[in-house]
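Remarks on the structure that follows.
Missing here is one protein chain; the remaining ones are kept as they sit in the complex.
By letter and in written order, the chains are A and B; residue numbering begins at 1 in each of them.
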Amino acid sequence: MQYVPNIRIVEMPCSGTIDHRVLLQAFEDGADGVFVAGCMEGDCHFQKGNYRARKRVNAVKKLLDEIGLGGERLEMYNLSAAMGPRFAEIANEMTERVRRLGPSPLKKQSAGTMEKEGDVA
Amino acid sequence: MSAEKTGSVLVVGAGIAGIQASLDLAESGYYVYLVEGSPAIGGTMPMLDKTFPTNDCSMCILSPKLVECGRHLNIKTYTCADVVDVQGEPGNFTVTIRQRPRYVDVDKCKGCGECAEACPIDVPSEFDQGIGERKAIYKPYAQAFPNAYVIDKENCIECGACEEACQAGAIDHSMEEETIELKVGAVVLCPGFEKFDASKLAYYGYGRYPNVLTSLEFERILSASGPFQGHLVRPYDKKEPRRIAWIQCVGSRNCRVEHGYCSSVCCMYAIKEAVIAREHSKEPLEITIFYMDMRTYGKGFEKYYERARNEQGVRFIRSRTYEISEVEDESKNLRIRYAQEDGSICEEEFDLVVLSIGLEPSSSIKELGRKLGLTMNEYGFAEPAPLTGVGTNKPGIFVAGAFSGPKDIPETVMQASAAAGASASLLAEARGTLVKEKEFPPEKDVSGQPPRIGVFVCHCGVNIGGVVKVPEVVEMAKNLPNVVYAGEYLYACSQDSQAAMKQIIEEYDLNRVVVASCSPRTHKPLFQETVREAGLNRALFEMANIRDQCSWVHMHEPEKATEKAKDLVKMVVAKAALLEPIPQVSAGVTKVALVIGGGVSGMTSALSLADLGYRVHLVEKEQQLGGVARRIKQGLKGEDIPSFLSDLIARVTTHPNIQVHVGTEVQAVAGYVGNFVTTLTDGQEVQHGVAIIAIGGEEYKPTEYLYGESDRVFTQLELEEALAGGDPRIENARTFVLIQCVGSREPQRPYCSRVCCAKSVKLALKLKEKNPAVNVFVLYRDIRTYGFLEDYYLEARRKGVVFIRYDSANKPLVEKGDSALKVTVTDHVLGVPVVIDADVIGLASAIVAPESNRQLSQLFKVPLNEDGFFLEAHMKLRPVDFTSEGIFMAGLAHGPKNLEENIAQAKAAAGRASTILGKDQLESHGVVAVVQQDKCAACLTCVRLCPYNAPKIRNYAAEIEPLLCQGCGTCAGECPNKAITLQGYKDRMQMAMSRALFREV
Partner (left out) sequence: MIIAQQKPIKDIAEMIADCKKVLLVGCAGCVTVCLAGGEKETEILAAALRIMRRLQDNPLETVTYVATRQCDPEYIATMDNLVKDVDAIISLACGVGVQYIAERYHDKWVVPALDTKFIGGSKVHGVWEEKCGLCGDCVLHRTGGICPIIRCSKSILNGPCGGSQYGKCEISKDVDCAWQLIYDRMKALGRLDKLMEIQPPKDWSKSRDGGPRKAIREDVMIG
């Protein structure tokens, strides 16, 4: 199993930990796209963390639309730890999407041209 | 008994039952020897894709248990090992096990897989049911414990390629069989089951037709870790099927192949596979299940069935399948010839046929049973001693899981916890005598020190080093802020690297450690233990996964992989600088249990815990103990319930450790796990460490079928009482009609009451036994005599009991006739109304949740399901636990079950409770959420969000009880004033990681 090498991963105990501010920070720092990978719906080890995560991701997507960066750069995915190929699929899908959207206009000049994506799992 | 008892237990079989029993025992203060025949623990569960009825991913829910069991200090696992002999007496057994050579040193093998890469021999994979392949040197599945390879000597050609590839020097072709002798106090047998060999039934064409698969093969096809990565295709031509059929009862309910019993799980797994297949399929999929009776009798099962039928488009055909034949063209599609209920014969074509194969004991299991002198039933399953749930005819030897009859995962887990509880009770006086505790040096105080970070980068043989330029990563790391040491290691997890790490921590005075290697899931605990041995708090350690998340997935792009590895290290180093020590919070435990409900379940739980030496308060709201069982005269296997009950009551009331409170209820509850204070309605205050809720169930009072209008209409329990009491209405009756599903499987009660089918069958047999001339009719929707109860159904039919199926849309009609009751029902075979003049009607009335469930749910803040029964923490793996720790459930309050099952669950609840009572101190679960109280606005967000009831508002601010917090961080993510942070995962850390990623070094 192989996927595009432009994903960087931040580990979380549960997607329910994710804060709106962390997502915004990644964009401010220059991420072209961010996706939050949570467990399958109904499968949360902590009962409902992934549902809360989805709500927060949706709120930030809306905000990104409002402020002109575009909510499309952020996505929530649900998959299980045993679904490696699905992760690869998502990574490729998200990369494709970001390529289509072009580099983040917030990217600092000094950060070079490499495309980087944050990913929170 | 002469000798002192031994404080260890042998657990045979390391499927989910063995794992659960081992964990419960080890946590309760007993040393465990877990013996498994295959090269890895896990059993059947890892092979499954999803599990019913929640569609949880099987591997996801099992994996944490694998890790916990594998790493437990007080569980010694022997894989590739068989029990050869057990001698001795309860409390003191001598066990001989034979361990077959693995040819790989488990301590040296890092599970990196280089050997398998080099091995030239392909062998069909047992794990993938032969659909995929493995090498002659292999690891059964990715998450396997031990995380080590094994050589299959039968297929190995001894070419030496693996030895050459292994950089850890783990391979040893000269290993030999070993015989090991163990001393244990008790034995828990849970060797699991074997699948029925479908090729024995030639008419299904399994083995001849490539598109006829078994259900387990299909499970592997669905699985994301399976041979097709979860893409639903036929192994034959890799094409997506459009029409799939399931055939039920393959090797079950079939006396011709001596498999007369029902395998209990196939109806549900077939529906699950059907539903999941639909989800996996990109094209529309036609799905048909051919069945005899749909046996969805467990908790939540009926709704699952209803959803599949009404919402997910699964077609259910009640039928008998005659044969499967192959279409004579390239497609190799299949034709199923079957008879419908009315006798008409049909034929249909399918792309794929899945045979729902039954469960059977393996020959080695039967052999073991014989060797131990266990009573086995006619099918070769262990026969548990009556009304014990887990006991056998051999004292000190207990059974759990499918070994004692086909059963699903939750019942297996329940029985495993019960067997653990029963073993623990037997060995009470030896508790804590053999368990080990890890000793660590005192922790260094690093507060106020500037971060001094050491970075250890692992090559993982060539797994990482073959792709990522490790030296470059190390050089980069040296220049990162706060890093004072960076080095590279062939295997960071090897013993010599661990020793080096400890020395370097000392030498460089490190106060934070970063390892860049593999998955934290498998290796973080190991490294954390090492830093702890070097005097650092566990939380001062962090990991970057540059193997699974980097070298493995970017194998062909070494440059980019190296860049990514550098970034991952940068990020983790930035986080490490912000790490703080996390003190383990602990609290003492009140070693007292409160059991609510004085029925059979409550009394059984109370006795188990009392026998373990704990004080128990047993609270019963009625004036006498016994509950619903007082009305039962005979168990499903003919057991004498009144004498069982009076014996149980006598044992409870005379037990020195049990204090019985009758005529009392719970009024108020305070505190949390380990330290509850409960006030009873009589004003007494009880301090306790755990609570078991076992308040039973009630019989639904029917409003249908003239109940309450005619004195000849009885509920099942009333009929049993009348029958036992020689009621003339029964004595003089000639014709009995028993109506099933009265109040169950109805819109207002959409669940199956589980026990009524077997109960009616038993009542019918009893009536026939009394007077073979009476007519007995059973009007049913599906006969759900699961497991060995099927034998009684067969017996009833042989003895002339008439079974007539009715539809829920066309229910029987009961009217008052001249002398008798007139029952009209449409016969399912003839399709015409049949009129029966009945003298007595028995109604299989539903089991309903007691009203007080709601009250206790509020007092203990524990949830109920939609039907008013208590909701367990996890439908599969925590069947007697509540999400709130220290509170457990048993018996009918959890859902309908028969007496034997309630007893098992009651013992399981006691077994689980003893894992808490067995500890002197309870410790928090690693990371927990903490509140900075001066920032807290007491807004209640955390209180409302937390599924574990961990936050409470006290003194105008939130307080999170660390012993209840599970560390998910949902509250931290949502706290509006950022007063809550999750230890080790603060927002600031994640933000620092983001900044570090985009900052140039």
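Observations on the model:
The rule is simple: a contact is a pair of C-beta atoms (placed from the backbone, for glycine too) under 8 Å apart; a residue touches a chain by one contact, two chains touch by 3 or more.
What you see is a predicted model, and the numbers here were worked out from it, not measured in a lab.
Taking the complete complex into account, the chain left out of view touches A, B.
Checked against the hidden chain, the listed residues A:24, A:39, A:82 or A:98 yield one contact partner: A:24. The chain that is not drawn here is touched, among residues B:173, B:444 or B:978, by B:978. Residues of chain A that touch the chain left out of the display are 19-21, 24-25, 27-28, 63, 66-69, 105-106.
The missing chain lies against chain B, touching residues 935, 937-941, 944-945, 975-978.
Keep this in mind: only the chains that are shown with their structure count from here on.
Note for the complex: chain A touches chain B at residues 1-3, 5-14, 16-19, 21-22, 25-26, 29-31, 39-40, 42-43, 45-49, 52-53, 56, 80-86, 88, 108, 110-112, 114, 116, 118, 120.
Taken together, the chain B residues at the contact with chain A in this complex read 54-57, 59-61, 63-64, 223-225, 229-230, 520-521, 545, 549-550, 552-557, 560-561, 563-564, 567-568, 571, 883, 927, 945, 947, 966-970, 972-974, 982, 985, 987, 990-991, 993-995, 997-998, 1000.
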